[in-house]
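Here the complex is missing a single protein chain, while all its other protein chains stay put.
Right after this comes chain A.
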């Protein structure tokens, strides 16, 4: 156990102290704050434009403007209307100069009519049109001499609700609220299961190519060496992920907005549940262990660090396929292929996490997937240790997966 801790410390401390580790951690944490505060930042830039977006209204009757303004308020419109005494000619001049954005001429003939004048035709006038439409309807209702009751029923809004059949499904609104968080966490797990296992493979290959491995494994058993290293780098990963998680959580909580508007209405963070975080940590750990064992195994087969990437390729494909399923499944977490993939151990960390995060799954589903993963990790750990034991002693030019057999044969004799 003594040796385990020494290797563990050696795998952890020097890396945690490197500049690149500290800088990456700080940058990513800062990015979380930036993202959480995006709406605030956007509004700062938009704030300066707001003064110019006053709509000048020419109303010779003097009666139409108050009605218009009332309708805008009812519709909760951003448009600010202001009655003006200026002539149309002066207003047109103002638009050319840029001091006025647009003006509206209201006229009452047989019917209500309006003209909207702006510099270009692409400005959005939907809320102005619907305000005018409402005025028109009210006027018509008046001329028809409808009763109070008839008036009310005329303006009754439609009742529109979405309902879902599946029990595990969350409502559309709930889905949207969870999506942003789940997306970010899947992203983190994805990066983590690529980054840290790669680190392991590089380390192992490095120790082999610098030949220090022979000294190490004459001091400590290769299996102990492998697992201590995996644990050390894993702890480094947990530390980094914890910092990210904490930064993200603080960022959301201190952002001052509830992150439900605009972009965040479909990509929300308002449904932040503690279980989601717990599952994220759990699936990160499981995914890391699974891929780290695989990476150590592959790293032990090469003699030169240059060959690591080539041998890691099949493993990378597994992770990339997992991420493709997860990212495509974020829009439809109930699709059959997502369900099936969530039980395949190499995909579980990303895909099952997606389902746990997006759906109200019965607890046995993630537990079953976790059990399958644990069994796979155990099996792979046993197999990996056997390959590793022989692999670290093996030097040669051919670097292919066929070497696994050679490594086992060499390790077997031990």
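Note that a contact is a pair of C-beta atoms (placed from the backbone, for glycine too) under 8 Å apart; a residue touches a chain by one contact, two chains touch by 3 or more; residues count from 1.
Throughout what follows, contacts and distances are computed from a predicted model.
Entry comment: the absent subunit's protein name, as recorded by UniProt, is "ATP-binding cassette domain-containing protein", drawn from "Integral membrane protein", "CoxF protein", "ATP-binding cassette domain-containing protein" or "Phthalate dioxygenase reductase".
Across the entire complex, the residue among A:26, A:41, A:82 or A:212 in touch with the chain not shown is A:212. Shown as candidates are A:3, A:250, A:276 or A:309; the residue that touches the absent chain is A:3. Summarising the interface, chain A meets the missing chain with residues 2-3, 6-7, 10, 14, 207, 210-221, 224, 393, 409-410, 413-414.
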